[in-house]
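Can you keep this structure in mind? I'll have questions shortly.
Heads up, one of the protein chains got dropped from this complex, but the rest are sitting where they should.
This part shows chain A:
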Amino acid sequence: MKHLPKHLRPRWRYLAVGIETWPNASFGRRAFQREVWYAAQNLLGDTGSAETDMTVLQFHDYEGTAEAIVRTRRGQTDPARAALACVDSIDDDEVRVRVRGISGTVRACEEKYIRGPPEATEQRHVVFENADRGATVRPPRYDVETASDGPFVGATALDFR
């Protein structure tokens, strides 16, 4: 179809989203997109969901963390923020979602808020509550396995001094 004239094209805002999860979680862009749609529809309803029109444009998956760029319509950034805050799990993996910032262009969003891969995690043995445990470590964060393959306890370097 023919391009719309410039003044009739929708104006977008780009939300940089940071995602943190447990080390054994795995999900991709599609799963995140689905959860974003569900969250928007559940919190804002069909009209609100259509109004915010959220699309996951980029999704970078790293071990235990991820970052994404979510597009929404200009003027709808507050409802979009609220819907993203209500994403508490992706494919049954618990997640923390945080809006790092909002930009007017994808490039600005990438340059300001997308940090790229964090340091690689390493496996260590730690003593937690007088027991030998495996931990996935990305200093200063320690995710301690209390049984094999979860559940985890979130800790930091301070807990192992």
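By our rule, contacts are C-beta pairs under 8 Å (C-beta built on N, C-alpha and C of every residue); 3 or more make two chains touch, one makes a residue touch a chain; residues count from 1.
Following the convention adopted for this analysis, contacts and distances are computed from a predicted model.
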Hidden chain of the complex, named as in its UniProt record, picked from "Nickel import system ATP-binding protein NikD", "Ribonuclease P protein component 3", "2-oxoglutarate synthase subunit KorA" or "NADH-ubiquinone oxidoreductase chain 49kDa": "Ribonuclease P protein component 3"
Candidates A:16, A:69 or A:95 - the one touching the absent chain: A:95
Among A:31, A:57 or A:85, residue touching the chain not depicted: A:85
Missing-partner contacts on chain A, residue numbers: 20-22, 42-44, 78-79, 81-82, 84-86, 88, 94-99, 140-142, 151-156, 158-159
